[in-house]
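Every protein chain of the complex appears in place save one, which is left out.
Here is chain A:
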């Protein structure tokens, strides 16, 4: 276990002591202790920067289950480090924010920080694991800790609903990923991502490779809230705002993007990868921005905007792969799109984190997040207003903030793909910029909507539950820090290009590095006059017009029928699933013994008859059979006749006596078959059994003594006939297919010499196979004791009382 492993597991280890700290030290907010953890980790991870900048990686192995090739291999490269810094950096800010957001007296802080630290370990584990099974382990840990955090206020019904929904959807994705991992490791022979990558060419033509690809993408799409799995994210907004800011904007939802980036070197040369990743991302961008405009809750707007922005990054990761598919495209598109994806990933974490914190402040200080009640807060909350303005303008892609730059780079990528004549259909390729521009226009509209409806416009203080005022300084520091990053990156875009972006892009594109190429990361604030700039102007002007006319066309949203909304579909699916399974259960499990016996006998018949048929076992060999004697035929007739009469007997007494007849006939058979011991036993036991039957019959209550014949049921008759038929057929088939002689000769030869006995059956019972007899005696003893207990221990006056 190296220091690196310790760093990944540090939050988990600290979380063990949180409840103790919370209970013992009540005067200090527990968050201050927690804050030390991400701060330490930021400092620790920063020291790797110099190594990743030089193109080096760090590997540390901790043995876990070496026999199964499952070891905790911590692996730090540019991509992993970028995420690790995001997780710990934004983690520090969120913890600081939560100290002021959560009331130490009212909230269960120990739960909150334990879940949060658990989540932090899980995220660090995902991004720094090379072994896919270990990565999966941490992946599911994020699902669980996110579930716990969303359901933090568990007494609220909506929290529980949101937590369950996110759990179901992300765990569905997680299990798909496990399937993908298993398939990929079957093909590559290793659980290690690096080792799989090294041999990818040898197995990439296998059909299972494509299945594995789809399963991995399912995991990425569910985690990163891509269409149609995005529906859990808006409901996850029931979590406390620090959680929304941390998990549902900056870190967990980017785990899917991380997975796509990490797996790109393996899968990206498959055309399906490009189609799925870019089109799903693009549609999510469009759909998320379209839906964000109709929301009235600040956090819901931000949730849909997160979905939309994640779609943007996802589509960029896919667009890069286009260069691998189409000869005409320059390879620089591959690198440019990847750099844009990484750049926007960082930008989004900065502005979306600050916006969520802003929404939390507004909620905290006014008591509501409903934009219909808010308005005109700019003079009351000037600092928050500044934060919101910078964050939303960056999100909308307005210069000079960082969102503008990444949006320009996004448009470049989209335009290049559309010019490639992809799919030999120019029309289809043209869809990309079209959808991208529409998505961006709606992004602009909802960004302005957030600022305008919250801070500008008419002030309606009387509608607010609380009297609004500026937030405490501790709550403002984290978002201020983030928006200053927004401005800083916007003005000096190359600030991070060498330290963070290039190493991350190199990790996504190891081929470029391997072939001796380099990835140019030159982000310019001013591109000159080009098509992208024109599109930005178009987006801003059309967006402004749409925003000004918003009240006129907003009602269009309500035209969409509720039935086709995905949430409705999800709820229906769950409800129908429950109803169907309970309906099946109610039909199958009737509670009547008879139904179950019918199932059992039916299955026996089907299995026996079909296997006889398919194994071609209907062969009857008459050769080794013994001769037929008259005695035996007569006895068979008596046996069969009495057995059949039992079923038709009206009275139960007749049935009992007929059963006796059958038993005595069987004893006679034993005589004929030269089995004297059997005949003796059978006679005695049949007598005792019949006596017992009669005893029970005698004690029957009056009503039950009413005699009636068994009601004839065709189904019962058919099933019993088939069971009888299978027994006969199996007997006949096995009679004619005997392969070995009996071992009986051994007993016959040795019974006198070895066991000093004359009666072979008895010697077998007590000498050769004496164990059977021992346990048969036990069976009788248990039956006797059981009968004694049943009769003597009763509810009334028995041991029970």
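Worth pointing out:
Throughout what follows, a contact is a pair of C-beta atoms (placed from the backbone, for glycine too) under 8 Å apart; a residue touches a chain by one contact, two chains touch by 3 or more; residues count from 1.
The criterion applied here is as follows: contacts and distances are computed from a predicted model.
The listed options are "NADH-ubiquinone oxidoreductase chain 4L", "Hydrogenase", "Na+/H+ antiporter subunit A" or "Energy-coupling factor transporter ATP-binding protein EcfA2", and the UniProt record of the chain not shown names that protein "NADH-ubiquinone oxidoreductase chain 4L". Residue in contact with the omitted chain (choice from A:45, A:455 or A:747): A:747.
For chain A, the residues touching the chain absent from view are 591-594, 597-598, 601, 620, 622, 624-629, 632-633, 636, 639-640, 643-644, 646-647, 652, 655-656, 659, 662-663, 666, 669-670, 673-678, 681-682, 685, 688-689, 692-693, 695-697, 699-701, 703-704, 710, 713, 716-717, 719-721, 723-725, 727-728, 731-732, 734-735, 742-744, 747-748, 751-752, 757-761, 764-765, 769, 772-773, 776, 779-780, 782-784, 786-787, 790-791.
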